[in-house]
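Worksheet: one structure, shown below.
All protein chains but one are shown at their positions in the complex.
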Amino acid sequence: VDGGGTWRGKAEADDGARAMFDQYHSVRRATVALCAGLSAEDQQVQSMDDVSPTKWHLAHTTWFFETFLLKPHLAGYRPLDERYSFLFNSYYEAVGPRHPRPSRGLLTRPSLEEVHAYRDHVDAQMERLIAEPGREVLALTTLGLHHEQQHQELILMDIKHVLSCNPLSPAYAAGAPARVVDTRPAGWIEVAGGLTEIGVQGDGFAFDNEGPRHKVWLEPFRIADRLVTCAEWLAFIEDGGYRKSELWLSDGWATVVAQDWQAPLYWRVRPDGWDVFTLEGLRPVDPAEPVCHVSYYEADAYARWSGARLPSEAEWEAAAAQAPQEPLALGLHPAPAGEGAGLRQMAGAAWQWTASAYASYPGYRREAGALGEYNGKFMSGQMVLRGGACVTPPGHARGTYRNFFPPAARWAFSGVRLAHDL
Amino acid sequence: VDGGGTWRGKAEADDGARAMFDQYHSVRRATVALCAGLSAEDQQVQSMDDVSPTKWHLAHTTWFFETFLLKPHLAGYRPLDERYSFLFNSYYEAVGPRHPRPSRGLLTRPSLEEVHAYRDHVDAQMERLIAEPGREVLALTTLGLHHEQQHQELILMDIKHVLSCNPLSPAYAAGAPARVVDTRPAGWIEVAGGLTEIGVQGDGFAFDNEGPRHKVWLEPFRIADRLVTCAEWLAFIEDGGYRKSELWLSDGWATVVAQDWQAPLYWRVRPDGWDVFTLEGLRPVDPAEPVCHVSYYEADAYARWSGARLPSEAEWEAAAAQAPQEPLALGLHPAPAGEGAGLRQMAGAAWQWTASAYASYPGYRREAGALGEYNGKFMSGQMVLRGGACVTPPGHARGTYRNFFPPAARWAFSGVRLAHDL
Amino acid sequence: VDGGGTWRGKAEADDGARAMFDQYHSVRRATVALCAGLSAEDQQVQSMDDVSPTKWHLAHTTWFFETFLLKPHLAGYRPLDERYSFLFNSYYEAVGPRHPRPSRGLLTRPSLEEVHAYRDHVDAQMERLIAEPGREVLALTTLGLHHEQQHQELILMDIKHVLSCNPLSPAYAAGAPARVVDTRPAGWIEVAGGLTEIGVQGDGFAFDNEGPRHKVWLEPFRIADRLVTCAEWLAFIEDGGYRKSELWLSDGWATVVAQDWQAPLYWRVRPDGWDVFTLEGLRPVDPAEPVCHVSYYEADAYARWSGARLPSEAEWEAAAAQAPQEPLALGLHPAPAGEGAGLRQMAGAAWQWTASAYASYPGYRREAGALGEYNGKFMSGQMVLRGGACVTPPGHARGTYRNFFPPAARWAFSGVRLAHDL
Partner (left out) sequence: VDGGGTWRGKAEADDGARAMFDQYHSVRRATVALCAGLSAEDQQVQSMDDVSPTKWHLAHTTWFFETFLLKPHLAGYRPLDERYSFLFNSYYEAVGPRHPRPSRGLLTRPSLEEVHAYRDHVDAQMERLIAEPGREVLALTTLGLHHEQQHQELILMDIKHVLSCNPLSPAYAAGAPARVVDTRPAGWIEVAGGLTEIGVQGDGFAFDNEGPRHKVWLEPFRIADRLVTCAEWLAFIEDGGYRKSELWLSDGWATVVAQDWQAPLYWRVRPDGWDVFTLEGLRPVDPAEPVCHVSYYEADAYARWSGARLPSEAEWEAAAAQAPQEPLALGLHPAPAGEGAGLRQMAGAAWQWTASAYASYPGYRREAGALGEYNGKFMSGQMVLRGGACVTPPGHARGTYRNFFPPAARWAFSGVRLAHDL
């Protein structure tokens, strides 16, 4: 992790301390703001192994700055509590042993208040460190902020799951995030293909797994100009999509049977239709909004049912780079969709499953040391998602951004964009 | 459940409203007092399926009064929230469906504050009901208070387990409950046996499983006048007690191997000895205190190792009835042990495993209806414990009282008293 | 294990070599005869952890003689294969490590033929040993033969389960064992109770767990003079017995729900009734035969449903000792039931669940050494069954005989005899 290396912090390194100071506080405050409506109890609970408590997210993002910035780079730094190094390490084997993931929800101490004190302690020391930063500190701080933004999304994904387990169907907050509704019919965008370059290049920040930029050969294809809607998904359900084994991958069908899937994760059947559990609480499914919280298996089966297929991640990125797009709708309050033609809902609605297994790009090298564990060690058993969701912080995602989840995962804000051979 | 029936509330039915009013508030306040040092986060968490969150205990004991007193007996009673009937039912099939036990820890709502409001609501209505009580109301209220006392002990058992899962080893509270230390050597009390009666009789409150009183034949036996100490248990460990299969029941040995038991539940090895996690936090094992948090399997293996055996529950009860006893040390602050001879530590230190499987007494009949599920349906797969522990509310236990846990359970405050054939 | 000790082989010790020789060959041949209709494949398979392959039973019973007779008592004995000591040890920790129980079905080698050669090898050496036996050898040989008879029953229990897993419903053999059908109505036998002695006494062989003989106090009771029939069980099913939680123990109800029990183990629903899988293959349920292959949980629920209860093992044994009995119907071909009054079907039909947890009798001591593991270490988590089944070898069971299985087990030939308080 040097300033000009994998994490591509070159530009940031030149921003100077002031810009970084503002950026740091802006991101850190945004995290805290997301938790404003949650009680200490809400922030304590872990509803499944994949979910982390809100409080843990608040502490772990802080641990990241302490571990990778303050301890190695701020002379004389004194940790608030040495034991937090063990408690709030997520998965970095190189940093040392750690509290087991499925037991994160058992940590009633430190209290939420103490975790906020931990944040304040680290923020104060980070201010000192940023005051006269070197290139590496700027690059690592930038990485830490993008890391924190990833956890902002995880906080919303995870608390949604926690609250969904409560028979009272409580709301995270009224009115947030806004729905992405687009009633215009779907269209298809043609992409010529051929020898194409994908992957990140240049000075802006990017994660190491987005590069190196490299050539791929693409056959010509069509890609849908918007996501699959709930109305379309209802047709799949009503046609018996969840009961027809021939539509499914073998592992997918085994999952459907074992977990008795009959609809997307948060859908709940009523005598006369479907409700959906959202961050606003329970409400009727809106036919015009993109379907969300479907697994790769479901996305793949739906695509087969509809006579289409999922795009590869190279196709998705090539389309994003070549076709005209409506403004990316980013963050919690996406701008209303415009009138013009072009690719819609590339970001701001739901992550989009691709047909590509998550793997390294040609020429990719893991960093040495703990930060080499950030992305590279997860390159098996997961599928790539592209785009960005309504819970992704504005400005966080990019056209080259590679999200990834196991094919059975449904608690991410994951949807479906279709493609076709030409 | 009528006023003169199984729950033996006759005497209470005559006490009049005033006494019941005082008793009600005294018990209910004691429950709240136990939680005073715990944060909302502490009271939220469920560390294993057997453990319930403190908040859930606060709500469930309240649900008990609402369900069995207010709804059937207080005309015009309006529940605070109809959904609590589902959320806070523990195991009463006859009351209707219920929230699954392993998911109790996921209920971040209602909040702790709302649960206290629920307690206040029910307490206010209970005051109205008790103001002019009939026999049945008095009997059921008495049952509800004994039920609540059982949950007072469970709150301490459960929060101890929750806190023990935290690598920070936090204390529940400083100084409570006091240790029961008795440095006098052990002695043996001889009991003649013969045709003996055990089981409850008379007017005081007792649970239905404590009767009917009935005859048993006992061979003469000796029973230890105090519990096995930590010093004695250390000798068992050092002699390889946890590695010698010949000392163990077959199921016990399988558990030792599968769970890698090497000491009582909360013992933690140091290079130079043993610490024990307590409600005060982590501290060195005190050789003079009774060993606690051992399973039936361990108690049985220890007894075999020492050349003795566990008493049957009839032997325990006969000894308690016939032999002189030092004052029962009850509750959180047991009186210091006296000087005289006699059975010591019969209560106030630890529950005492007996060799008896939990079963119905001859002539026992389950109540009809939901309250028939209170005790009778658990009469398989569990062993009886007698006495009372340092966390048992003062006055709660009796000589005929039958506690019961599965043979592998260790999170109750369970210890060992030995017996011998004569 | 001395000749006059726990295993009570005194009388046998005086029989002399000839009688023992005949008895040995008679029992050993009977085991082989049971397997005559089974292929090598049939004898290879283990259908669940509790089941052992037929071939394993053939080898293990041989191992028993090799381990406890030939190795310690026959000078110069040479094992056929030293590795069999590891492969065919069932659960004797004191004998050394052993092949894991759930992997018994994986031992395709030694072949069935080799196992028969092992039997021949051991039989030949046992002949030499028995030719001039001492008291201890006679006592241990007698124990080995009773052990082998227990495995004769297990062979039939286990192969029935194996074959039941095959969708072809193959028969073990045509016509065997004969059904026990008794169309006479049920009656009740009154037993006065009082101070009673139970347990074995005297010179005949008995297992150590059948003694010491000791006093128990019994209240007066009634006991059914025959077993519950399939017709009666059908009424329980039709009344919703498997759907009414209030009839069940808590653990039992959890098992009913988890395993979706709707009838006894081998019953299979047809559109117009019930079939039952038997050692003869699939056939319609016969309303007049005793119900079989029910768990303790089911027996207990049925008894509650019918307004009765299960007898304790002391009641069962006292009734057997005091009431007139029709000749015990023993073995595979029970004699047709006679005309006279008295207890019927005490043996030869099905084992009978009692309300008693399997525990040691007062004064019981486990043997030292490996044979001490035979019975004593299983004294937790199991319920006692009394009597004997259609698959129990003739002459094997006794009035004091204590069979035991976990409360959820159904693959033993277990039925129900009811009792009542008077």
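In order of appearance the chains are A, B and C, and numbering begins at 1 in each one.
Rule of thumb we're sticking to: a contact is a pair of C-beta atoms (placed from the backbone, for glycine too) under 8 Å apart; a residue touches a chain by one contact, two chains touch by 3 or more.
In this text, all values refer to a predicted model and were calculated from it rather than measured experimentally.
Chemist: Since one chain is left out of the picture, which of the remaining chains does it touch in the full complex?
Modeler: Its contacts among the visible chains are A, C.
Chemist: Give the residue, chosen from A:H73, A:R135, A:R179 or A:H214, that touches the chain omitted from the document.
Modeler: The single option touching the absent chain is A:H214.
Chemist: Have a look at C:G16, C:P170, C:G194 or C:G240 and name the one touching the chain we're not showing.
Modeler: Counting the whole complex, the residue in contact with the absent chain is C:P170.
Chemist: Looking at C:V95, C:L112, C:A206 or C:L371, which makes contact with the chain not pictured?
Modeler: Of all options in C:V95, C:L112, C:A206 or C:L371, contact with the hidden chain holds for C:L112.
Chemist: Pick out the residues on chain C that sit against the missing chain.
Modeler: On the chain C side, contact with the omitted chain comes from 39-45, 47, 55, 83, 86-87, 99, 103, 105-112, 162-163, 165-168, 170.
Chemist: Against the chain that's been left off, what residues of chain A make contact? List them.
Modeler: Considering the whole complex, chain A reaches the absent chain at 91, 93-94, 195, 214-217, 219, 245-246, 248-253, 296-297, 300, 355-357, 359-360, 362-363, 372-373, 377-381, 383, 407, 421.
In this text, only the chains that are shown with their structure count from here on.
Chemist: Minimal path length between chain A and chain C through chains that touch?
Modeler: 2
Chemist: Please indicate the chain closest to the centre of the assembly, with centres calculated from CA atoms only.
Modeler: Measuring from the global C-alpha mean, the nearest chain centre belongs to B.
Chemist: Among the chains, which one keeps its Cα centre farthest from the Cα centre of chain C?
Modeler: The chain farthest from chain C, judged by C-alpha centres, is A.
Chemist: Centroid from C-alpha atoms only, then distance chain A to chain C, rounded to Å. What do you get?
Modeler: A distance of 60 Å separates the two centres.
Chemist: So what's the Cα centroid distance for chain B and chain C, whole Å?
Modeler: Taking the mean C-alpha position of each chain, the two centres sit 38 Å apart.
Chemist: Chain A to chain B: how many Å between their CA centres?
Modeler: 47
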